[in-house]
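As you look at this complex, bear in mind that one protein chain is not there, while each of the others sits in place.
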Amino acid sequence: MSIDVIIFLGLAAVAIASAVSMLISRNAIYSAIFLVMNFITVAVLYLLLNAAFIALVQVTVYAGAIMVLFLFVIMLLGAEHVETSRKLPWQLPVALIFGLILVGEFGLMLYTRMDVLAESVQSVVEGFGSPASVGSELFRTYLIPFEITSVLLLVAMVGAIVLSRNERKESR
Amino acid sequence: MNIPTTYLLALSGVMFTLGVLGVLIRRNTIVIFMSIELMLNSANLAFISFARQFSELPGQVFVFFVIAVAAAEVAVGLALIVTIFKTRHSIDIDQINKLRG
Partner (left out) sequence: MASIEVGVNGGLFSFAPLIIFLPILGLLINIIVGRRFGERFTGAVACTAVGLSFAVAVLQFIALRGHPEGVNVMVADWITIGTLDVAWSLKIDTLSVAMVLMVTGVSTLIHIYAVGYMHEDVRFQGDPGRYTRFFVFFNLFVASMMVLVTANNFLMMFVGWEGVGLCSYLLIGFWFEKGEDGIGNAVAGKKAFITNRIGDFGFLIAMFLVFWQFGSLEFDQVFTSAQAAGAAVGGVATAITLFLLLGATGKSAQIPLFVWLPDAMAGPTPVSALIHAATMVTAGIYMIARNHVLFELAPFSSTMVAIVGGATALFAATIAVGQFDIKRVLAYSTISQLGFMVAAVGLGAYVAGMFHLVTHAFFKALLFLSAGSVIQGIEHGHHHIEHGKEATGPPFDPQDMRNMGGLRSKMKITFWVYLIGALTLSGIPPLAGFFSKDEILADASHANPAVYWLLAIAAFFTAFYMGRQILMVFFGKPRSEAAAHAMENPPVMTVPLIALASLSVLGGILNLPGVHSLTDWLHHTLEHVHAGEFNFIVAGFSTLLALLAITLAYLIYGRTKMKKGEPDPLRKILGPIFVGMHNKWWVDELYDLLIIRPYVALAAFFADIVDWRFWHDWFHDSVLARGFRGLAWWLSQAFDLRVIDGIANGLADVTKGVAARLRTLQTGYVRNYALSVFAGVILVLGYFLFR
């Protein structure tokens, strides 16, 4: 077992553990913190997978901006806890069974396709995934989608503002 | 770094399943939202893995877009949650069952 695999297994264990912790934490604040931890772990994986730029974006946008927003909203609403009323008693076991099935399917799929993936691994060129190369790709090939994304963000911003402002006049 | 892509995809799958379970099990709307982010994250991991597997840069560019869209989504989604909370004074997903037939 190579060092790489050991590192990967360690990171994977942290990621899964943080994800599970997020899942089972009663306090939403904790869930958010565990998710940040998961994101950062994945960002490390990105770094190891020749995706430095994406890794940085992951840390700044996801773990930074988005999760801060989450925390902000949780604290704003004071919605750390949701009272436990068992309205859907069979939801949890069914969900677990379905989850197991899904994992089984994933596993089966990977097992049957493993050889193809192992054989076709290609050597990565120098500078692959660097901010320079990704930026050049973005502003050359994907210029229009990039601009559209900016418009999308603008629309989302306006939408968020419109949704969350106090509209007294609307109440009839 | 020499990790078989299969391993990465397996991790991605597990994380995705955990995200799904979060959506299905948790009743806190914000946590459900966070689970969705987890699922997106696992998908991003799969993209990055394949980008390295086939040395294709568009895979990473796509992740960039996914993150951008997710940011927009989170902005709107959290605004919606705030609005819902203002009217119903709860973020319990089970309280929001007006669509019951």
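First chain written, first letter: the chains are A and B, and each begins at residue 1.
What we mean here is this: a residue touches a chain if its C-beta (ideal position, glycine included) is under 8 Å from a C-beta of that chain, and two chains touch if they have at least 3 such contacts.
Everything numeric in this text was worked out from a predicted model, so none of it was measured.
Participant: Using the touch definition from the top, which of A:A13, A:V68 or A:I101 touches the missing chain?
Facilitator: In the full complex, the listed residue that touches the missing chain is A:I101.
Participant: Footprint of the hidden chain on chain A, which residues?
Facilitator: 87-88, 91, 94-95, 98, 101-102, 105, 108-109
Participant: What residues on chain B make contact with the chain left out of this view?
Facilitator: Residues of chain B in touch with the missing chain: 20, 23-24, 27, 93-94, 96-101.
Simple rule for what comes next: only the chains that are shown with their structure count from here on.
Participant: How many angstrom lie between the centres of chain A and chain B, each centre taken as the mean Cα position?
Facilitator: 5
Participant: List the residues on chain A that touch chain B in their complex, please.
Facilitator: 2, 4-5, 7-8, 12, 15-16, 19-20, 22-23, 28, 31-32, 35, 38-39, 42, 45-46, 48-51, 53-54, 57-58, 61-62, 65-66, 69-70, 73-74, 76-77, 79, 82-83, 85, 87-88, 91-92, 95-96, 98-99, 102-103, 106-107, 110, 114, 117-118, 120-125, 128-129, 133-134, 137-138, 141-142, 145, 149, 152-153, 155-157, 159-161, 163-164
Participant: Quick one: in the complex, what on chain B touches chain A?
Facilitator: 1-11, 13-22, 24-31, 33-35, 37-38, 41, 44-45, 48-49, 51-55, 57-58, 60-61, 63-65, 67-76, 78-83, 85, 90-92, 94
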